[in-house]
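Please read the structure below before turning to the comments.
The complex appears here without one of its protein chains, the remainder shown in place.
The block that comes next holds subunit A.
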């Protein structure tokens, strides 16, 4: 079904009092305009109005608004929370979007056209035409080093990133390596330093020259930014201290994968430690 057909069909019912996909058309238009600007300037944080949603701010409202402003009846939606298709946050967002936009949902990364995610990027590579929507709690990568928004905007505008680099330098001097485990700052398109949302280091290289479009929404902080397909995304690193991803001592206890990001699970019964793929769809596919 396309949007026109859907509208014709639902005209008489006046759709439970809502527009298609919950947001009214002017709100969607505003978000899409922000998205276009974000895509045009990779890594730049575009302010947007951030509507009230039927979910509390900080629970994925930024990602949700992007999803709702883009979704069409023919889309196939996948929602994950830290790699998991079945966690409460993911399921509720998926149910909500399915209800207000009547789209089909899936857990299959390859089958989905639109994937909303919290803090992970699926293990399976995504392809052209797919859109990844990431939920962002803190969009400002420089917030750690500068509390003032006015000042961070100036720093971005002028490419004045010495203090961010100094932060990493201090980390290395103190601990021998960079201690940032998630929200690892990246340089997008050789220009802006960007917060890739709290994805683990493992996922950062997946953003580099990716085939899919990545959109970042911070509902509470009212910011949208984007990485268009085939854009350079480079983690900050020094010549003698390169960026590196997590290393796992074992393989997944369920599917045996040695090439996926693993969660450590401590057994309630005997306290033993086991490792499982954080991406449940990837693990299921390997087991099937």
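Assume a residue touches a chain if its C-beta (ideal position, glycine included) is under 8 Å from a C-beta of that chain, and two chains touch if they have at least 3 such contacts; residues count from 1.
As a convention for this text, contacts and distances are computed from a predicted model.
With the options "Carbohydrate ABC transporter permease", "Aminomethyltransferase", "Ion-translocating oxidoreductase complex subunit C" or "Putative phosphonate transport system ATP-binding protein" in hand, the undepicted chain maps to the protein name "Putative phosphonate transport system ATP-binding protein" (source: UniProt). Shown as candidates are A:125, A:159 or A:256; the residue that touches the absent chain is A:159. Checked against the hidden chain, the listed residues A:24, A:128, A:149 or A:170 yield one contact partner: A:170. Mapped onto subunit A, the footprint of the missing chain covers residues 154, 157-160, 162-163, 165-166, 169-170, 172-174, 238-241.
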